[in-house]
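Left out: one protein chain. Kept in place: all the others.
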Amino acid sequence: MGNSFGKLFSITTFGESHGAAIGVIIDGCPAGLEIDETFIQSELDRRKPGQSKITTQRKEDDKFKILSGVFEGKSTGAPIAIEIENTDQRSKDYSHIAESFRPSHADYTYEVKYGVRDYRGGGRSSARETAARVAAGAIAKLFLIRSGITINAFVSQVGEIKAPHYTSLDLNKTEDNIVRCPDVATAEKMIALIDEVRLQRDTIGGIVTGVIKNSLVGLGEPVFDKLHAALGHAMLGINAVKGFEYGSGFEGTRLRGSQHNDEFYNDGERIRTRTNHSGGIQGGISNGEDIYFNVAFKPVATIMQDQQSVDKEGKEVTVSGKGRHDPCVVPRAVPIVEAMAALVMADFLLMAKASKI
Amino acid sequence: MGNSFGKLFSITTFGESHGAAIGVIIDGCPAGLEIDETFIQSELDRRKPGQSKITTQRKEDDKFKILSGVFEGKSTGAPIAIEIENTDQRSKDYSHIAESFRPSHADYTYEVKYGVRDYRGGGRSSARETAARVAAGAIAKLFLIRSGITINAFVSQVGEIKAPHYTSLDLNKTEDNIVRCPDVATAEKMIALIDEVRLQRDTIGGIVTGVIKNSLVGLGEPVFDKLHAALGHAMLGINAVKGFEYGSGFEGTRLRGSQHNDEFYNDGERIRTRTNHSGGIQGGISNGEDIYFNVAFKPVATIMQDQQSVDKEGKEVTVSGKGRHDPCVVPRAVPIVEAMAALVMADFLLMAKASKI
Amino acid sequence: MGNSFGKLFSITTFGESHGAAIGVIIDGCPAGLEIDETFIQSELDRRKPGQSKITTQRKEDDKFKILSGVFEGKSTGAPIAIEIENTDQRSKDYSHIAESFRPSHADYTYEVKYGVRDYRGGGRSSARETAARVAAGAIAKLFLIRSGITINAFVSQVGEIKAPHYTSLDLNKTEDNIVRCPDVATAEKMIALIDEVRLQRDTIGGIVTGVIKNSLVGLGEPVFDKLHAALGHAMLGINAVKGFEYGSGFEGTRLRGSQHNDEFYNDGERIRTRTNHSGGIQGGISNGEDIYFNVAFKPVATIMQDQQSVDKEGKEVTVSGKGRHDPCVVPRAVPIVEAMAALVMADFLLMAKASKI
Partner (left out) sequence: MGNSFGKLFSITTFGESHGAAIGVIIDGCPAGLEIDETFIQSELDRRKPGQSKITTQRKEDDKFKILSGVFEGKSTGAPIAIEIENTDQRSKDYSHIAESFRPSHADYTYEVKYGVRDYRGGGRSSARETAARVAAGAIAKLFLIRSGITINAFVSQVGEIKAPHYTSLDLNKTEDNIVRCPDVATAEKMIALIDEVRLQRDTIGGIVTGVIKNSLVGLGEPVFDKLHAALGHAMLGINAVKGFEYGSGFEGTRLRGSQHNDEFYNDGERIRTRTNHSGGIQGGISNGEDIYFNVAFKPVATIMQDQQSVDKEGKEVTVSGKGRHDPCVVPRAVPIVEAMAALVMADFLLMAKASKI
C-alpha cells in the first residue's frame, strides 16, 4: 500500500524514525552486478544529518548492512535487503506530538487514516525513510552507469536566490560546497540566507534540479507511464515536495509552438535536437538529449517557534518547536532526488528490453 | 506496459487515432453504481474537437458504446468496456509523417523504441487517446459524487494571461465560455490571444487548475503513493503536460516555514486549517481541505509553418504543418484533467477501505 | 480486480455471455510481431461451440476484429484490442436463473458478492469469456514460436477412460478426432462415453494434459512466481477446473527420492536429465526438458435434469436444465489450456530478459 516503487527494478521500504531499523528490499536487480559497498555508503553519507552548519545537527551514522542478494560481491538476482539501524532511539519526550497535531505535518492525517500513530520523530512520515531510497538508488546508479547513464542533481534555488541554468554549470562541482550548488557565487548567497533563516528559528524552501545524461533513446512507456510521469511520481513521493516540471516546464506555457519546438538535425553520428525544451523526452519516451527537471521543496514544517494547533480531542493548543531540524531541506535532498531518478531510469531500462521482438 | 492506470479502480486503454476504434476497460468499478450514460456523453462532448473557433475544426462525434459490465443501468462489478469508434478514418496523405519526424512530436522516439510506427494521425501518441480517459473518468465521477467529492478544472493561464486564484472564482461558470475560464474578463483576453496565435499559424501553451472539494480525510498512501504523487503521475501522463504543482507549489519554495505552515483550528464540527498552502494534502494524505493543483501544458507541437527536421534515413528535410489542429490545447484539456483526477480519487477512496481494521 | 493476467505480456478481458461483445486488450506484446489473423481465427474455431455432436449445439461464429495495436500486419507495441461480438443475443426466458441459484454455478456467490447480477447466460461467469483468452493466447503463440517454443494440449482422460502417457503419443494427431485425444482407440471410447452421458441428460468431467516443448532454460521466477505456480494460477482460473499438477504430480508423492530424482547428463550439446519427473521445471525455473501438466475439469454443472435449490428469497425451488450445453467440457477446453499456457510462457520469456546484466 504505497511502500513499493518500480515494476521490474522494484523496491519496498520499511521503517520508522525511532523503530529498530529502516531498510529496503530491492527485487529485480539483474544478477551479476558488482555491488560497490563503498559507493553505497558514500551516497548515504551525502544524505545523512549533521553534515554542516546549515543542516540539522542531529547525528546519525546511517551505516548499512546488506542482508541478502549479494554473493562474492555480485548481485545474484535474489532480492537485496539492506538494513540501516536506528542508533539514535533514546527515549525522548514526545508528548507534544503524541497528543497534538503539528501544523503542516502528517500527524493529523495519519491519526484519522490509521486510528493509531507512531508519533516518535514522525514515525513512518519522517524523512528518515529516504535513507532507504538512497541506498537502493545507489545500486540503481551502479546498474545505469554500465549503460553510460549518469544522474546529477544540485540545488538551483533557495528562497529567491536562483542559480544559472544547468547548461552553464559544471555539475562536478556540486559537492564542493555545503549547499550543493555548483555555482560558487550563488552557493555563498544561499548559505548566507539559510544561516539567516536558521537564526530566525525559521525555515525556507528551495528547488533541486536533476540532470540525466546519456540516456538511451527509447526509455519510457507511452500513455500513463511516460518517462516524465514516472519521474514526477518519484519526485512527488519525496517528503516536502510541492511540484515537478521537466524541460521547459511551467515557463514553457508562455511560449509559442514556433519557439518551443525542438528541430531535429543529424550531427553525423545520430539524430539530435537543436534546442531541448522537450527536456530529453518526447511522447513520454527519451530521445537521447539531456533529461532535466526541477523539484520544488516547501520550507520544512518544523520551526523553532510557537504555533497554534489542536490536539486529538480537538482542543486548541500551542505547539512549540523542539529538537534539531534542517532550516532548509534542499542540500540533503540532492542525493534523494538522484536516487529516485536512478530508480526510475533503471526500471525503464529493464522494461525497454521487452519493447520489440 | 503503460496503458493501465490505477490499482483498485483500474483502467486500461487502447486505440490509435486512425484505427478502428479507441476505448477503455474499467476493472474495479464497484457493483451497484448507476451508470448515467447521458453524463458520460456530456463529458465526452466537452473534450471533443470542433467545439468552437479556438479549437480544432476537425469533427469527431465521439459517440461511445458500453460493451460490458453494466446491467439494467447499474455496474455489476464486471469490467466495463467502453468503445468509441473512429469515424474520421478517411485515407489521407501521411507521407510527410511516415518518413519524417515532426519536431517535438513522438515520431522519432516511437520509431526508435518500437521499430515500427502507426504514423496515421500520430497513432497511439495522438491526443485522441484521452477520450477513453474522459469516458472512464466520468464513471469515476459518478462513484465519487456519492461521497460528496466534486472535481472541477478550469483554464487559469494562457500564455502570459492569468486568471485570479481559484478561491475568488465561481467554478460553476467554467463552461460559460469557450476557453473554460470562469473569470469573464480573463476569458475574453485568453480567447483573443488564442485567436491571434491561430491567425499567426502558431500555437500557445497554458495552465489548467484542478480543484477537488469535499474529499474525505485519509485518502492517499504514504511514502511512494502520496495522493499528490498519484495526481502528478496522472497529470504528467496527459499529452503535452510539462509540469505539476499542488497547494503552494513552486511559489511555496520562496516562503518561510512560519508563513507556509497551515495552523489547525476546530471549527466546531471538524478540524480545519486556517490557510491551505498544503493544498489539502499533508504527509501525502488528504486532510479534508480543498485539493488544488496546476497542470502546465506546452504549446501544441503541430504548427502551420515549415520546420527543419530529419527523415528516417537521417537526411535533413522540411516538415510542413498540415491538417486541423488546436492553436491552444488547454480548453479541451479541462475535462481530461478532471477525468484523471477523478480516477485517482476513486482509486484511493477504494484503497482507504483497507487502511484500518 | 481479477480481469487481468500477466505482468509484461499482460491481458485484460471483458464481456458477458449476452452483452454486446466480449474481448481483450493485450498490453505488452513486443512490437514487430507479425499478426497472423488466419491463425487467430483457427484457434477461436477450435474453441467455438457447435463443432461436433459431443459439444453444445449452440452456434456462435466467434468472428474477431482487431481494433488497435496492429499496423500493416505487425504489432506496434501499442495495446492490441480484440473484440468478438455476441451475435446470439436473442431474448430468452432467463427467469429460472434470474430468481434462483443453479447448483454448482456462480449464481449465488455473484449475487452475494455484488448485490446485482447479469444472469443472462451466466453473465461474466460464462465460459464464453474464454474466447477472449484464446484470441490473446494465439498472439502469445505467435510470439513464442519465434523462440521455437510449442504448446500442445489434448484430452487425456474422460471419466474413467485414460489415454497413455503423452510421451507415447503423437501430439500432431490431437485434432484428428472430435474429442481431441491423439490416441485413436482411447478417443473412440471417450466419444462413446460422452455420447452416452449426453443421452442420460448428464455431464462428465475429464483431464486435459498440456505439453510445452523447446522451452529455453531459465524461465520462471523464484519463490512466489515459480513457472509452475504461474501455470497453475492460469489453469485454475479457467472455468470448471478443480486441480493442477505438473511433472510427477500427485503420483509423485508416492515415490522415494531415489526414484523421483532426475539425474543430469551431458548429451554432447547440452545438459539434460535422464528422467523428467521434474516436468521440465526445477526450483520454479525451466530446465529445457518438456514441461507437462494435467488440468482437472469437473463435470459441467448444467444438466438436463431437475435439481433442488433455493431462490433469492431463500425459498426452496426446483431448477430445471435448459438450453444447449456441453455434456463434457474437455474437448473444447484444449485450446483454452494451450492459450493460458502460451500467455504464461510469453510473460516469462519477456521477464527473463531482465534477469541478468
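Order of writing sets the chain letters: A, B and C. Residues in each chain are counted from 1.
Simple rule for what comes next: a residue touches a chain if its C-beta (ideal position, glycine included) is under 8 Å from a C-beta of that chain, and two chains touch if they have at least 3 such contacts.
Every value quoted in this text rests on a predicted model; they were computed, and no experiment measured them.
Colleague: For the chain that's not shown, point to the residue among C:Lys74, C:His228 or C:Arg332 touching it.
Modeller: Touches the omitted chain: C:His228.
Colleague: So one chain is hidden, and I want to know which residue out of C:Leu67, C:Ala163 or C:Ala296 touches that hidden chain in the complete assembly.
Modeller: Once the missing chain is taken into account, the touching residue is C:Ala296.
Colleague: Spell out the interface residues on chain C facing the chain that's missing from view.
Modeller: Chain C touches the missing chain through residues 1-5, 13, 101, 103-110, 112-116, 124-125, 129, 157, 159-160, 197, 200, 202-207, 217-218, 220-226, 228-230, 232-234, 236-237, 242-250, 252-266, 271, 273, 277-279, 281-287, 294, 296-303, 305, 307-310, 314-316, 351-352, 354-356.
Colleague: Which chain A residues touch the hidden chain?
Modeller: Contacting residues on chain A, toward the hidden partner: 1-4, 8, 10, 12-16, 19-23, 25, 27-28, 31-32, 65-69, 71-72, 74-81, 83, 110, 113-118, 123-124.
Colleague: Considering the entire assembly, which residues of chain B contact the chain that has been omitted?
Modeller: Interface with the chain not displayed, on the chain B side: 7-8, 28, 30-33, 77-78, 143, 146, 222, 350-351, 353-357.
Heads up, the rule we're going with is that only the chains that are shown with their structure count from here on.
Colleague: Could you please state the distance in Å, as a whole number, between where the Cα atoms of chain B are centred and where those of chain C are centred?
Modeller: Centre-to-centre distance between chain B and chain C: 39 Å.
Colleague: Centroid from C-alpha atoms only, then distance chain A to chain C, rounded to Å. What do you get?
Modeller: 46
Colleague: Which residues of chain A are in contact with two or more other chains?
Modeller: 222, 351, 354-356
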